[in-house]
Each structure stands twice: as structure tokens, then as C-alpha cells.
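Let me begin by presenting the structure, written as C-alpha cells, before commenting on it.
Missing here: one protein chain of the complex. Every other protein chain is in place.
In order of appearance the chains are A and B, and numbering begins at 1 in each one.
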Amino acid sequence: MTLTETSRAAPLSLHEDRLLPGEPRARDIARELYSSVRDHPIISPHGHVDPNMLLADEAFADPTSLLVQPDHYVTRMLHANGIPLAELGVGQGPLPEAGARSAWRMLCAHWHVFRGTPMRYWFDSELGGIFGITERPSEDNADRLYDQIAGKLSEPAFRPRALLTRFGIEVLATTDDPSDSLSAHHAIAADPTFPTRVIPTFRPDRYLEPGAVGWNAEIDRLGRAAGLQLDNFAAYIAALEDRRRFFIANGAVSADHSHFDLGTTHLDGAEAERIYRAARAGEATEAECTVFRRHMLLEMARMSCDDGLVMTVHPGVHRNHHPATYAAFGGDTGHDIPVATEYTNALQPLLERYGTHPNLHLVLFTVDATAFNREIAPLAGFYPSVYIGAPWWFLDNPTEIRNFQRSVSEIAGLSRLSGFVDDTRAFCSIPARHDMSRRLDAGFLAELVAEHRMDLDEAADSLSQLVAAQPRRVFKL
Amino acid sequence: MTLTETSRAAPLSLHEDRLLPGEPRARDIARELYSSVRDHPIISPHGHVDPNMLLADEAFADPTSLLVQPDHYVTRMLHANGIPLAELGVGQGPLPEAGARSAWRMLCAHWHVFRGTPMRYWFDSELGGIFGITERPSEDNADRLYDQIAGKLSEPAFRPRALLTRFGIEVLATTDDPSDSLSAHHAIAADPTFPTRVIPTFRPDRYLEPGAVGWNAEIDRLGRAAGLQLDNFAAYIAALEDRRRFFIANGAVSADHSHFDLGTTHLDGAEAERIYRAARAGEATEAECTVFRRHMLLEMARMSCDDGLVMTVHPGVHRNHHPATYAAFGGDTGHDIPVATEYTNALQPLLERYGTHPNLHLVLFTVDATAFNREIAPLAGFYPSVYIGAPWWFLDNPTEIRNFQRSVSEIAGLSRLSGFVDDTRAFCSIPARHDMSRRLDAGFLAELVAEHRMDLDEAADSLSQLVAAQPRRVFKL
Partner (left out) sequence: MTLTETSRAAPLSLHEDRLLPGEPRARDIARELYSSVRDHPIISPHGHVDPNMLLADEAFADPTSLLVQPDHYVTRMLHANGIPLAELGVGQGPLPEAGARSAWRMLCAHWHVFRGTPMRYWFDSELGGIFGITERPSEDNADRLYDQIAGKLSEPAFRPRALLTRFGIEVLATTDDPSDSLSAHHAIAADPTFPTRVIPTFRPDRYLEPGAVGWNAEIDRLGRAAGLQLDNFAAYIAALEDRRRFFIANGAVSADHSHFDLGTTHLDGAEAERIYRAARAGEATEAECTVFRRHMLLEMARMSCDDGLVMTVHPGVHRNHHPATYAAFGGDTGHDIPVATEYTNALQPLLERYGTHPNLHLVLFTVDATAFNREIAPLAGFYPSVYIGAPWWFLDNPTEIRNFQRSVSEIAGLSRLSGFVDDTRAFCSIPARHDMSRRLDAGFLAELVAEHRMDLDEAADSLSQLVAAQPRRVFKL
């Protein structure tokens, strides 16, 4: 096949060996391993799907609101290539048809900018695997593809619940505000026909940062949810504990934390009380707010030891780097940029106290890949509470995942990995993301077998652990 | 072939598949891709060749002054292996023949210390590809090779202009002082027979660092070049703007910046004026000098938005790490040592203001490879102004280039890369460096094709973009 010949046609094909190793012997082993887990149900213990969407089970409005607008992986790439976010409908609900088509056309016309990225890989899987598209998107076929997908979306088989079944999602965790009523979760749990176990996740960041704008109002809201007057530190702690119990009663298994850094500090009771009151009075200094937040992360670990919620942390992101974009479109719009992040010293006060507590499962994520072999794997290679979170945000691509697999597993062993976490806002990308992970895990293990560093039966067992057993064990599912 | 047999002869051979992937299928694809760009003209948008040398077009004096003395990649390696820089003629003009031969002999006798390095790769390409050498250099054949190269250098075909033509260099940017008259560039541009577009680059570092020794005298020199009295901040700004216009009128397309860190800060006019005057009076504190420099980097971005000069930055180097060597031989003598460098926070004030300005092209280079996937690619994956500069200084070797290709392209896509930048002081290494880059790009893309992550026609188009279209687009050529 020559370059000229291939240029004539532009099929979208999903090769059965995609992402497996190129070297034939390793690829053969990888293919065998992959086939043993390909159809395993999906366990998604951390993500950002809206439970109300699942409950309502209405047809998706159009291809753009389903596949483009909510996916900041996709919109940031188009923005980087010169397309204003407003033209993509970012931060808006479903667009009028002309706008939705226009945004879709821009996606298709810029298909080349995704070459070699995971976004392209997921998109190919979604278009080909879910919607039966067989052509590579382009400016020319954009409208035809739009119509083809829109047609599918009007069919019952493409509604959320039907897709949950088709995707084989066994467990799906959402991310929720501690003051939330969890009514959608309650309704889903009460429906015996619902195909997936949908569980909430306790995400208390906003209540733990007295330095953030609007903290006092958030605390009032938390007090109302807990039925408590939060005028002292003990009441504040009681409210958080109460809401954690409420989340647990509604199925939650984990609490998720995302602060700029991972610092933990212990304050004695009087000092915590003093700073809490100062913050409620709007009089806490920036340094006091920081030390209070760090004390509260320690408190969250203490509560996890008490109530068993798995603790996941996602630190080290400069959120909303471009203020004008934040003002116009809100958060999670593609400009949360990583910074260097420290784990060893930051977590020492927490691990000194709780690192060997049998109830604590602390899953460490990072967007600073240098922490994997320097800090996270060494911590997880000693502390029984520490697990290594899967590569996240900018790092959830094949290259970084491969580096991660080799690097952390040779330091801490495969048993210390969390298993794959998709962390996505793009519902239809869930199966593609898990499939990518399974292929990469199979390829990684196959190469160890090919190098005579692991036996084939062990590789098969390890793959099964990573895909099925470990997420259940680490997230207490 | 056994070890004993190979030891008998030591040919210098340039294998047609060198640097392509070892795995046969990927190598076949890479070979096809590479052949499609192998002979493309060279675009060199940033480097350190002397335009006066090109203009004068005199025969090179000898092999040592051409291939050893000016190349700090080579001399630092010999120094590390025990050869004093003085014996290599560092910091001197052409040596008397005995000295030139002696330095050449030391190079050949230490040929083994370059094994596996890019310096060896470039040298092999230069010796074999330009001078027709067919033996591996050694202590034994050093003089014979010297004579062979010296003989070639006396031929007209080996003068600078003839080599520009032979190398296929379409565009060559030099690096120039803002006070420079650009007379060589003017003369070259005025010669319709000159084979290459040679353009200057505006490099204003020394005028932006009031804390540096001799800053006041530099400012006076800048004032004379601009025909202005630089006794206030507005005049200083006007002089810089004037010289940028002059450079643009003489063909410049970019301004290059290299400070210890990338910090940017905004000062209001009165504060900038105050510090400027204090600095001119020799009374600015170190902190004031730093904040002023950071404000000026912001100003440079503002000017780039106004006048369109592409902005390239090369931060994060502890320059002249060994003072005794600097005192004896000057700068750029091999002991500029990288330090950890921060981009996300440092550039936020700049990107907040100008990050979406259509005129700004900001190309970020680094010698801290951890910044590629943590900061630079994420920034380039959102801001339309930010481009990812090719691996630089210690990082321009096959391993780092391969890590870079995979890592940044999966985060930001291939469209956000600057294309290859040779940044060299070694004239004859230009084609070897670009050829190395083309081979590595072809191999990288071939592996994506072999893993069914990219179609062959897309890989071919991407390679053409990287080699030809992107440098032109990013550097506005």
C-alpha cells in the first residue's frame, strides 16, 4: 500500500490490535490477555456523570451536546487551534440546531488536530463502536455524520439507561456536593430495574477552604443540610460527619479531595476553634486559612478511619488559569494547568497518624508525573493505606499510562494500583476509556512475559486483578 | 559476524536506516515516511551562525576551527574526559597548524567518549556525508583525516555559500544584539544570488536585566542605536520598540529571550519608571531588578502583540557554572547547567493578558524535561498563542526527542509543536541535526501507524507538517 493509495479513502476503522505492542510476539501474548478481560463489566469508581441525566433517561438532544460541549478535553484542543469556546457551545445547554451543526462542523474540519491523541482514540471508538460511523470525519462529511448520529440518538436504544446496559457498566460513581439531597441517587437506588449501581461521592473541597470566595455562605448551606448551627468548630465537624453518614447511607464509598497542594498539619482544638471563628467572622488571614485547610485534610483522613470512606486526592492543579475564560464559561473548561506537586513531606503528618490504620484507603492521584516513581510509589510500597491512582487529566494517554505502569509497578508492585479510573464528564467515552486501559494493561503485561520477567498465568491473573478485583478492593465495592 | 571479525576494521558507515525503529514493520513504514521528507529544504528559524561568515564566503581555515573549537557540545565532552579547553582552542580564533592538528588528534583519540551520543551521530554525518570520510576516527588516522578534510576545505565547493546550497538551507535565522547595525544581513539581502534567506533575531536579554554587570553601559549603547536619550522609562521602551521595527525591516520574524526564570509581573507605569531611574542611578535593589526584568518580559509580549515578532523563550539555565572557565574562555563553553523551571505560575500574568491575542506566537523551550508534560503541553493545549519548542541543549538527543514527541503530542496534539529548531553554533552540523529530527519524526509516526493509532496517510501529512508547514506557520515565514 502506498501513500497515494491510502490517501484516496479515509475510512474510520477500529483495528482489533490497536494499542497493543507492535512487536509480533508480545502482540500475540497481549491479544490473548486482552481477550480474557475485554468483556468484563466496567467498574467506574470516580467520575463526573450527572445522575439526573441517568434518572430522567431522556433522548440526548444532538451529537454536539452529547460529544462536544461537555468534554473539555475536546474543546480545549479546538480552542488551542483557534476556535473560540463560545462557538462550541461551552458552558451552554443544547444549542439551537444551526449552532449545534456549526460546532460539529468545526470539530470535523479540525479532525487532524487530534491525531495521535487519546481524544482521537476515544472519539474513533465512540463513533465507530457506538454509532456505527465508518468514515473519518472531515469538513466534507460533517453534516452527513451529524445526521447519522442524530438519527441514532432518537432511537430508544441510545437513551442513557440503554447505553448503561450496552456499555456494561456495573458500578458508576458520581461526584457530589456534601449538601446535596442525593435525590437522584435515592430514586435510582429505589428502582430495581436500573441496570447499574450508581453511587455518590462526597466532595467537600469548598467547605474546607475558608480562604475561598463564598466560604461562609457554603458553610451556612452545609449547616442547613445537616440541621445544625455551624457557629463553632465542633458543630462544623459534626455537620461534615453527619453528611458523610448520609452519603454512606446513600451508597457512597469514597470522598474526593482536590486542593492546590497536599499539605497536612495538625492543629490543637483551641487553635482550630480560634481560626474557624475568625474565618466565620471574615477575619482569618491567608496563612490561617491555609493551615486550617491542611488541618481539615488531616481531619478528613481521621473521619475516613472512623467511617471507612475511601479517600481520593487530586492535587496540584492551577485551576482556571485564564480568568477571562472562567468569567465567560465557568470552571472545568480546559485551562486547569498542572504544577509541580510534593507528596512525601506534605502527607507525612497524615501518614504518621493514620498510615497504618486498617480502615484508611488513601488513593493518590497526580498530574505531576515525576511524583509517580519519586514519591507516590515509594509511599504505596510501604504504607498499607496508600494506593496509586491511575494517570489523570493530562496524563491519561497511552504514553503516560505505559510509563506509569512500568515505573510504579516495579517499585510498589501491581497490588498497590487503584485500577483504572476514567474520571470523565463525557458519558459515551466511558467504554472507550476502559477499553484503552485494558489494552494497555494487556500490552504492558505481555511485554513482561515476552521478556521472561513474568509467567503467562501470572500475567493473566494480574490483568484480571487490575480490571476487576482491585477496583472493588481498593474502593470497597 | 562475530565480535572478533568486526574489531578488525573500523569503517565509518552511514546506514540508511539509522535511527529508525528496530522493529521491522515499524521500520518499513518509517523508511517510507522518511523518504518523503528527506530532501525537503531546511528551515532553521533559530540558531547561532555568524552572518559575517556567510557574507565573507571565505574558505574555512582548518578542520579544527570548523568542527571542534566553536562546538561546545564537543569541547565540553572532551573537557569532562580530562582535556583542558585551552588545548582545544576554545575561545580562540583559528589555531596555528600545530595547535589545530593537536586538538584534532585529541578529538580522534577520544572518539570513544562520544559513543551513543548525538554528537557522535552528527559528527559521523558530517564526516561521511560532507567530507566523504569512510574510516572511524582514531589516534592512528587522525592526521590523515585532518589532511583529507583540510584538502576539501580549500576547494570552492566547501565555502560557506556553496555549503548553504548543498545543505539545502532555505531559511536561516541568526541571533543578534538589538544594537547591531545588521549590516551583514542587509548585504546578504541585497544580493539576489545569495542562496538562502538569512534573517536576524532580536535578542534583548542584556537590556532587560538591570541587575546584570554593565547594564547601564548597554542601555547607553541601545540609546545610541535608537538615536534616543534613555533617561526615562518611556524613552527606554521607545528605543526597544524602535530597534524591533529596525529588525523587522531587516527581515526578523522573532525575538528570543533567555532569563534564569520565566517570571512575569505587571508593574504600573509609575513603579516601572521609579525602578528604571533607580537602576540607571545604580541604586536599584536586587528585588527591584528582578521584578523589573519580569515586567519587561511582559512588555516584550505586549510588543509582540503589537509588532508581530514571534516570541521564543529559553529559560532555566545556570549559565557559566564554573567561574574559572568563564574567566578564561568566556560564555557558551559547555557549563550552562539546567535547573528546575516553572512555567504554569510564572507565565500566568502574561497569558492572562495576551494568551489569546491573535498576533502572539509564544514558543516555549525548556531544559527541564519534566515541564513538557506537566506544564508546557497543557498550556499549548489550551492557549492558541503557545507553541511547544523542540528539545533544546542537553535534550536534543534521540532519547529525549522520542520522549518529547510522544509525551507532548498526546496532550496537545502535533499541531502545537514548533517543528525542529537546531539552535546550533556548528554550521556543518545543521543538515545532520535536521536529518536526525526527520528520522526520529518518521520513526515516531511509523510506530503510531504500526500500533493502529494513526493511518498512514495521516502520518505522511503530519510529517510534512512538522518538517515544512509548521516551522513556516509558527515562525511566520
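Criterion: a contact is a pair of C-beta atoms (placed from the backbone, for glycine too) under 8 Å apart; a residue touches a chain by one contact, two chains touch by 3 or more.
A quick note: this is a predicted structure, and the numbers were derived from the prediction, not measured.
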Of A:150, A:255, A:360 or A:379, the residue in touch with the unshown chain: A:379
Selected residue (touches chain absent from view) among B:86, B:157, B:217 or B:339: B:339
Candidates B:17, B:220, B:261 or B:352 - the one touching the absent chain: B:17
Touch list for chain B against the chain that is not drawn: 1-3, 6-7, 10, 15, 17-24, 76-77, 79-82, 112-118, 121, 136, 318, 321-324, 334-335, 337-340, 367-370, 394-395, 397-400
In chain A, positions touching the absent partner: 23, 25-26, 32, 36, 340, 342, 344-345, 348, 351-352, 355-356, 370, 373-375, 377-384, 386, 406-407, 409-416, 445, 447-448, 450-458, 460-462
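By our rule, only the chains that are shown with their structure count from here on.
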Inter-copy rotation, chain A to chain B, in degrees (Cα atoms; steps of 5): 120
Chain A and chain B: spacing of chain centres that average the CA atoms, whole Å: 39
